[in-house]
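One structure is given below, represented as structure tokens, and several questions about it will come after.
What you see is the complex with one protein chain gone and the rest in place.
Coming up: chain A.
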Amino acid sequence: MSAEGFLTISDLNAGYGDARVLHGVNLSVGRGEICAILGPNGAGKTTLMRALSGMVWVRGSIGFDGADLARRSPDTIARRGVAHVPEGRGTFMPLTVEENLRLGAFTRRGRGTVEADLERIYTYFPVLKTRLRQVAGSLSGGEQQMLAIGRALMSRPRLLLLDEPSLGLAPLVTRELFRIVRTVNEQERTTVVVVEQNAHLALGIAQQAHVLESGRIVLSGTADRILQDEKVVQSYLGYRV
């Protein structure tokens, strides 16, 4: 656990309608850290992300830089500096790449800074600059994921939530994405929570990791420790590292 507690989740319950998916989750992420959430399918990883961005009902508290995000609406949470790249990327398919990126900065004022941020995104994802006028729906899966992360970064988030960024992507593309996420984290001190099936990749860039199973945190620790604990990796992540 981090001492600073930039994001502090306490006794968090969350779910859909009558179905409760998360049962009393506690975790804390320090400012500027990358935190990986691991666990099998159906463990509640995506629900945890959705709880953080206000897309599902929650009980408990989500302390974020001095404010409580629990029970706030998604647009309010977004305005507080939380950027959620949902599973499946949430791209605005009929809109162009540039429009998608500009939407990331929707809540911000000041045209000059938006133009500067666009340039900043192109340095991370040069391929997007060559596709500006193209409709987002025509991009490849990897390009769409880059667009989704680029869109999130356009809001200058203080907390970046990445849900399964590797989903459906070729291993090389995934590796490139994770490298960029780490660069962003190092250069902009953006705090990142990443949900990932590919535990090895996620642990490669994270400082802290938590293993979620059946809606509960069953293991927390530094990424190194979890990576080295072969028994843990085998039993919770289902394969040898």
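Just so it is clear, contacts are C-beta pairs under 8 Å (C-beta built on N, C-alpha and C of every residue); 3 or more make two chains touch, one makes a residue touch a chain; residues count from 1.
The criterion applied here is as follows: contacts and distances are computed from a predicted model.
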Any idea which of "Pyruvate,orthophosphate dikinase", "Gluconate 2-dehydrogenase subunit 3 family protein", "Branched-chain amino acid ABC transporter permease" or "Tryptophan 2-monooxygenase" UniProt assigns to the chain that's been left out?
"Branched-chain amino acid ABC transporter permease"
Determine which one of A:L27, A:L48, A:V97 or A:L139 touches the chain that has been left out.
A:L139
Tell me which stretches of chain A touch the chain missing from the display.
53, 55, 73-75, 78-79, 83-84, 86, 90-95, 99, 102-104, 106-107, 137-141, 144, 151, 155, 168
